[in-house]
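Coming up: chain A.
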Amino acid sequence: MSAELVLQIVLTVAAGLIGVGLFGALSQQSIVMVMMGLELVLGGVLVAGGAAWFFLAPELPDAQMLVVLALVVMAVEMAMGFAVTIAIYRTRQVDMVDMATDLRG
Partner candidate 1 sequence: MIETATLAAAWGLVPAVVAVVATGLLLGLVVAVIDQTVLTGGGAGSGLSPLREGTRLLLEQRRTTLAPDALLWRTGVIAVPVLALLSLAVVPIGEPTLWSTSADLVWFNAMEALLWAAVWLVGWGPNAVHALTGGYRFLAQGLAYELPLMFALITVGLGAGSLRSTDIVAAQDDLWFVVTMPVAFVVFLAGAAAFSFWGPFAAPVGADVAGGVSSELSGVDRLLVQIGRAVFLGASAAMAAALFLGAGAGPVLPGPVWHLLKTLAVVVALIWVGRRLPVLRPDRTVEIGWMVLVPLTLLQTLVVAVLVLTDFYG
Partner candidate 2 sequence: MLTELSGGAIAAVAVLGVLAAAGGIAVFVVDSMARATFALLASFLAVAGMLLVLDLTYLAVITALMMTMEMAVMAVFMIMFMMNPAGLMPMTMVHNTRGSAAVGVGAFAVLVVGIWTVDWPTRDGEPPADPTRQLGEAIMGSHMLVMLVVGIGLFATILAGTVLATARGRYDRFGADLKASRPDDPVPGGLPR
């Protein structure tokens, strides 16, 4: 099997994770479930970054740095997501995005 084919298979998996994650983040009402969708999108980025490193440019550390960055973004997203959820629940007992549409601005 050629390297290109394997790369394409791995990237398709990444695309699948991104697609499923997007669907979840857009369709779910609960803030926590929305965050799970975003995590899936970032999981796709992890896979794509790893594949880019191994199949395209293993001599450079840049793709590895991209994966590290995606992990950091996940951590920040989780921490801030939970903090915002707690803050909005504390002030108005809301845990669903549809109840906070007035924050749209």
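With respect to how the candidates were assembled, all candidates are chains of the complex that A comes from, given by their letters.
The criterion applied here is as follows: a residue touches a chain if its C-beta (ideal position, glycine included) is under 8 Å from a C-beta of that chain, and two chains touch if they have at least 3 such contacts; residues count from 1.
What you are looking at is a predicted structure, and each value in this text was computed from that prediction instead of being measured.
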item	value
Complex member touching chain A, one of 1 or 2	2
Chain A to candidate 2 touching residues, read off their complex	1-4, 6-24, 26-33, 35-37, 39-40, 43, 46-47, 50-51, 53-62, 64-65, 67-69, 71-72, 74-76, 78-80, 82-87, 89-90, 95-96, 98
